[in-house]
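Heads up, the thing below is written out as structure tokens.
Every protein chain except one is present and positioned as in the full complex.
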Amino acid sequence: MRKEIPLVIMVACGVFMAIQFFVPHELPALIYQNLNKTVQVVGAVALVLGIVSLLSLHFAKINRRQPGYGYSYILIAFFFMMAASGFLPAKVNLGSFLGTGDRVEGSFYLNLYNYVLTPVQATMFALLAFFIASAAFRAFRARSVIATLLLLTAIIVMIGRVPIGPFVLGDWISDLADWIMAVPNAAAKRAVIVGVGLGILSLSLKMVLGIERAWLGGGR
Amino acid sequence: MSQPNPSAPTLGPGFWEKFALLDRRIIFAFIFLGLALPLFYTIRQPIPVSPEGRAYYQSIENLPAGSKVLLSFDYDPPSSPELQPMAEATFKQLFTKNCKLVVIGLWPQGPQQAEQALATALRDPRFKDKKLEYGVNYANLGYMAGNEIVIQKMNADIISTFPSDYKGNATASLPIMRGVRNYKNFDFIINFSSGFVGTREWVQFCVDRSGAKMIAGNTAVQAPENYPYFRSGQLKGLLAGMKGAAEYETVAGQPGKGISFMGSQSVAHLVVILFVILGNIAYFVSRRKW
Amino acid sequence: MPGMVSLTLAGFLTLGIMSFVYKDNPIYKFCESIFIGVSAGYYFVLIFYQSLLPQLTDKIGLTGALTDSALAYYRQSGSLASVQWFNLIAAVLGMMMLMRLLPKIGWISRWPLAFVIGSIAGLKLIGELQTNIMTQIQKSILPLWAPQYVDGSLSLAASIGQSLTNIVLVGGILTGVIYFFFSKEHKGVFGGAARVGIWFLMVTFGAAFGLTVMSRMSLLIARIDFLLRDWLHLLG
Partner (left out) sequence: MRKPLILFPLVFLFLFVFASAQTPPTPVDSLQAVDTPDDAGGQVDLTWKPSPDEGRAVSPVIGYQILAAPAADSTFVPIGTASAGATSVTAKDRLENGRPYYFKIRAYAMDSSYAESEVAGPVVPKGSWWNTKPAYLRIVIWMVFVVGFILYNIRKAGKKELYIRPIAGIDAIDEGIGRATEMGRPILFICGLGDAAQAATLAAFSVLGRVAQKTAQYQTRLIVPCYEPIVFTICQDIVKGAYLNAGRPEAYNEKDVFFVVYDQFPYVAAVNGIMLREKPATNFYLGQFYAESLMLAETGFEAGSIQIAGTDQLIQMSFFIVACDFTLIGEELFAASAYLSKEPEQVGSIKGQDWGKVIFAGLSILGVVSVLLDENLRVHFFGFFRKLMLNE
């Protein structure tokens, strides 16, 4: 019964949601609007579970003195500091250095976000510039027809986009880059989209019919 | 792939074999230098201005002085390297033309980006004497959740869509909002966007339905999607990524970050292409030995 | 936060994260731990105020003084309106999810999961058909001979150009779709078409890669600019 009931719930919800698309009546519309709310609540609770998992993992690391457990202290400390900063009452003032309570501009909570999270996020994202170069160097070798096509289009589009490309080679290079983007690129994109669309359709169908039940854990 | 031969000291097959398996940190170092060094020098490279970039500048330039302009900031900090320079330059051009600016955001962090760009633009010495005043010359109405629904709602009534501004004032009390009801009361609309919700939705739900005139600034990855709108006239101008910002600065005759960053871009692209070419030489030289 | 301190902090964190591309090192590990801890805390607070509090406890009436909360409404009218029923269902499903923390009845958490997954699968079923399949067919129906008129008279060059473009587009779409055929062996003419299809795919992937390079370089330029200009004042 532990697997049958969820399956029944899922099939019922799936069939209902598929059919409600064709029903303009307000009752299905109401249910549809409220679905989002439910997803949000379930997701929020799941996040609490997730954070319990994260913390217990790091507490376990500390307990077992696993290598690198010192960093777990830092992680846990910063988690609690950030969480606590979000629950500070509005009237608290930690001074001009740390900021105020509450979650408004200039609060400790948003200061941590703006001065710790934002720069690190931007830097992580920026590391991609390094990785994109090393990946290009390693993979763009003319080993086969396929690899050569990949290499050539990537290079043409790259040169076509920077000012120095047309400056050295002439305008044709950026025209060619634009043509590649507009024609062969668009064609294959559509083929991928159709394939993905059919894949999703068939997967959704299998879900709604209860054939695909991997998410329930452990097959049948 | 064969193992590199450690005993080969000089140029030759041994060198190329080693090169084919180059430590990626050497590439990283070249990329870093390729991006950083050009910042110290002004690299003089002609920046070819695309028709859509020129049109972007011209359509602002053609606005009558004192026009009312709506700007929507639909991006967040990760995209700011591409969009912030164009936003700053756009603000400057608009203030030079004495336009009245109303800013909104359909991304939660959009209004914050707008505040930063505004602050940079207002620091410009040219606007010192103009006494630009919040609520009169410009206003920031903040973020509103709802994506394209917000765009549609604004077509009916902007003040009820944004009841209060970014600072918590009642929108209706701002002098700049006097007589503003919907898109018809704006002479021009500018959108900076890095994805959904963004330029496409603005064209579909604002331009197509209200006939407003609009230009847009996009990230380089997103821009190709929106070129068709420029060709069909639904967009009056379009800037694409950092290159777009550089084009804009070129037309406007105001070199800024966009142009100076383009030097780094060109060098870094050349570095990548050079490494790919060398990698292929290495591949073919070392393969011949097999 | 005063400017200097926040700048130094941001500068230090930027360098710490960047050091990762050299190799994994204690400074990176330190920054990584701060990063994860702060982010987890941030999202915990965010979800608490955005979802848990308003959608769960407020709507039931345990916290807050909402007039449309289930408890308040029930006290007033002795019954519940449909919206409140939905709130209660959401709350109950949320509670079931929380049961995971108790090993004995953790299995009940599959009910809310089934609810969420099933509903969205049902929605997708129709959505995909409409947006990804029907629309794509429409876009693929192109005239293979596309006469172009310049000032009212037929321009042969432009017509051939446009026609070729359309032929390449249609050909690319069809061969691409053939590549994704799974239940037929790729050999003979069919295999040849599939091969052309994968060429088209590779062109697309190459183009996507090349197009992204500039965006990614922009990000790093901005960070370097921050380090050199805003933090270290090495640039004018």
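A few remarks follow.
To keep things simple, chains are lettered A, B and C as they appear, and every chain counts its residues starting from 1.
By our rule, a residue touches a chain if its C-beta (ideal position, glycine included) is under 8 Å from a C-beta of that chain, and two chains touch if they have at least 3 such contacts.
Quick caveat, the model's predicted, so the values are computed rather than measured.
From the options A:Leu47, A:Leu88 or A:Leu112, the residue with contact to the chain not on display is A:Leu47.
When you scan A:Ile9, A:Met124, A:Ile156 or A:Ala177 for touch with the missing chain, the hit is A:Met124.
In the full complex, chain C touches the hidden chain at residues 17, 20, 24, 28-29, 31-32, 35-36, 39-40, 42-43, 97, 100, 109-110, 113, 116-117, 120-121, 124, 126, 128-130, 133-134, 136-138, 140-145, 170, 173-174, 177-178, 180-186, 201-202, 204-206, 208-209, 212.
In the full complex, the hidden chain is touched by chain A at residues 21-27, 29, 39, 42-43, 46-51, 53-54, 56-57, 60, 68, 120-121, 124-125, 127-128, 131-132, 134-136, 138-140, 150, 189, 192-196, 198-207, 211-212, 214-219.
Following the convention adopted for this analysis, only the chains that are shown with their structure count from here on.
No other pair of chains has as many C-beta pairs in contact as A-C.
When you average the Cα atoms of each chain and compare centres, the chain farthest from chain C turns out to be B. A separation of 23 Å divides the Cα centre of chain A from that of chain B. Remark: chain A and chain C have CA centroids separated by 5 Å (rounded to whole angstrom). Residues of chain B in contact with two or more other chains: 28, 31-32, 35, 78, 220, 224, 243, 265, 268-269, 272. Contact with two or more other chains is made by residues 118, 122, 125, 129-130, 132, 136, 151, 155, 158, 161-162, 181-182 of chain A. Interface residues of chain B, counted against chain A in their complex, comprise 22, 24, 27-28, 30-32, 35, 45-48, 77-78, 220, 224, 243, 246, 262, 265-266, 268-273, 275-276, 279-280, 283-284. Residues of chain A that touch chain C in their complex: 2-3, 5-7, 9-19, 21, 30-31, 34-35, 37-49, 51-52, 54, 68, 71-72, 74-83, 85-87, 96-99, 103, 109, 111-120, 122-130, 132, 136, 145-147, 149-158, 160-162, 177, 180-198, 200-201, 203-205, 207-208, 215-216. Contact residues on chain A toward chain B in their complex (touch as defined above): 118, 121-122, 125, 129-130, 132-134, 136-138, 140-143, 151, 155, 158-159, 161-167, 171, 174, 181-182.
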